[in-house]
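Complex shown without one protein chain; remaining protein chains in place.
Going in written order, the chains are labelled A, B and C, and every chain counts its residues from 1.
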Amino acid sequence: MWKWLHPYAKPERAYQLCHTLLPWFATVAVVSLIIGTVWGLVFAPADYQQGDSFRIIYIHVPSAILSMGAYVAMAIAAAVGMIWQWRTAYMTMIAIAPVGAVMTFIALFTGAAWGKPMWGAWWVWDARLTSELILLFLYLGVMALYAAFDDKLQAGKAAGVMAVVGVVNVPIIHYSVEWWNTLHQGATISKFGKPSIAPEMLWPLLINLLGFAAFVGAISLMRLRNEIVQRELHRPWVADLVANSNARAEKE
Amino acid sequence: MSPYAALLKREMTLAFRQKSELIQPLVFFVLVITLFPLGVGPSPDILQRIGPGVIWVAAILSSLLGMERLFRDDFQHGWLEQLALSDASMTGLLMLKVLSHWLVSFVPLVIISPLLALLLNLTEPMYWALMATLALGTPLVSLVGAIAVGLTVGLNRGGVLLALLLIPLFIPLLIFATSAIESAAMQLPYGPQIAIIAALLLTTLALSPFAINYAVKVSLH
Amino acid sequence: MMRFDSFSEFVAMGGYGFFVWLSFGVTFVVMLLLVVDSFYGQRRVLQKAKQEIERKQRILAARRAAAKESQA
Partner (left out) sequence: MSQLQAIDLTCIRRDRALFSGVSFDLEPSELVLLSGLNGAGKTSLLRILTGFIRPDEGRVMWQGESITNDITRRAFAQQLVYIGHKSAVNPLASALENCVYWCEQQQLTTPPSVIFDVLTTLGLVGLEDVPCGQLSAGQNRRVALARLWFKQSATVWILDEPFTALDVAGIALIEQHITAFCAGGGSVIMTSHQPLVSITQWRDITLEYRI
């Protein structure tokens, strides 16, 4: 059933696929991010409780969703690498990791900047914030482990184990932190509940979500492309690639 | 003699030959705990309030100190290679190594915990809860730690990396363990927390052997 | 329909301007850094590939020279 996927395990094919997909992802990302952000900042109505500070939602929520989505994608790539012994799967994993880490950082930072006016503190040990912080550590762990090995195939296998172990732990961490928080702090934090959000507020959010997803996709593809070339330096097709790019540069 | 019994015998003999390596994490554990009364003040109420967390945090930190020893020497000397070439299940042999590591590094910690309970003014129910969480939680620390040590054993600079990999994974354990002891402090039942830790331990026990074996294989590469 | 009557009102964001613009600004900068890093990554990698090709040519040249010498 997954047979159609197998040809893309070959680095050269994967490189070509990246090359084909990248412009599409990049275009969607730029267009949706511009539309979503302008709409969210200028045209969406202010929240009746939080005023204009709620506009942070247009980057906070998409980045938070993508931080977790990217982690799952990274772990799936790692699992694929382990099961089918694909080198490209590990390359995909390590291409996604920094992008996911950046998403996590954005979610944390915007959360803090939103929390200051709403809760009166830059940081509260809220369950979601705490598990997001741990998620950042998990990303950093995977990246640091990968960086520590000289042999990058070995590095991919090792970091893959941590990525998969992490994905098993993410739900456990999330629920344990939630439980810990409710035990300790109870209702001191008035959480921003999910109101039935008005459509004119929701649309820019969805557009920005699409934009962030396309952004994550585009950057991951770009990094995957670089990673593939880096890892295939000794292969003839990379030599051809370099020769072509040189020829193009000379023409210009 | 079966290869498993032979390994266990060897591990125990060699562990007790490096007495300083055995005792150092334990001393570190006690030292960290004595810092807290000095840092936050000696008021018995405060100590009792923070005691469970302090003991568990110190236990996790001191375990990180000795964790590397789990596979480091045998990897560097080449004994893991010889183990991989014996007529036995590698997974089983590695689990025995984890067991012997737990016996020599965590059992002493459980044994001296009454002393620390005294230092931090814990009540008797809290003490029993502490024992229960340590008894169930420390094998979990060993098993999860073995995965990360297996992955990092081939690297020369494992130290901080190991902490970065492991501490996030130990957070649920820390939360449930301290919460159990706090429940005990308030004379509340702490069965649920213990049950959750036990469930975590059983899940880890079922899954970690494969992960540890895979991790060591990656390092033997 | 625009929600702000003037540009200064837009900047003020109902008194939350600092937090809103801080969030958007930092997000923009971080994402931009990621894009720039990925672009430079491509350049770095192509540079490396070029070096690799040159390295191979050096080895081949050395081998050819050695072969010639042994013939002579």
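The working rule: a contact is a pair of C-beta atoms (placed from the backbone, for glycine too) under 8 Å apart; a residue touches a chain by one contact, two chains touch by 3 or more.
This structure is a prediction, so every number in the text was calculated from the model and none was measured.
Chemist: Looking at B:1, B:186 or B:206, which makes contact with the chain not pictured?
Modeler: That would be B:1, which touches the missing chain.
Chemist: Extract the touching residues of subunit B with respect to the undisplayed chain.
Modeler: Residues 1-3, 6-7, 9-10, 13-14, 17-18, 73, 76-79, 81-89, 220-221 of subunit B touch the chain that is not shown.
Chemist: Contact with the hidden chain only, please: which subunit A residues?
Modeler: 150-153, 231-234
The rule we apply is simple: only the chains that are shown with their structure count from here on.
Chemist: Based on which chains touch which, is the overall arrangement a line, ring, star, complete graph, or other?
Modeler: line
Chemist: Go ahead and note the Å separation of the Cα centroids belonging to subunit B and subunit C.
Modeler: Roughly 42 Å, centre to centre.
Chemist: Looking at the complex, which residues from subunit A come into contact with subunit C?
Modeler: Against subunit C, the touching part of subunit A is residues 37, 41-46, 51-53, 55-56, 59-60, 63, 98-99, 102, 105-106, 109-110, 113-114, 116-117, 215, 219, 222-223, 225-226, 229-230, 233-234, 238-239, 241-242, 245-246.
Chemist: Give the list of subunit C residues in touch with subunit A in this complex.
Modeler: Residue positions touching the partner: 1-4, 10, 13-17, 19-20, 22-24, 26-27, 30-31, 34-35, 38-39, 41-42, 44-46, 48-50, 52-53.
Chemist: Sort out for me which residues of subunit A touch subunit B in the complex.
Modeler: Per the touch definition, subunit A meets subunit B at residues 82, 134, 137-138, 140-141, 144-145, 148-149, 151, 154, 157-158, 161-162, 165-166, 168-169, 172-173, 176-177, 179-180, 183.
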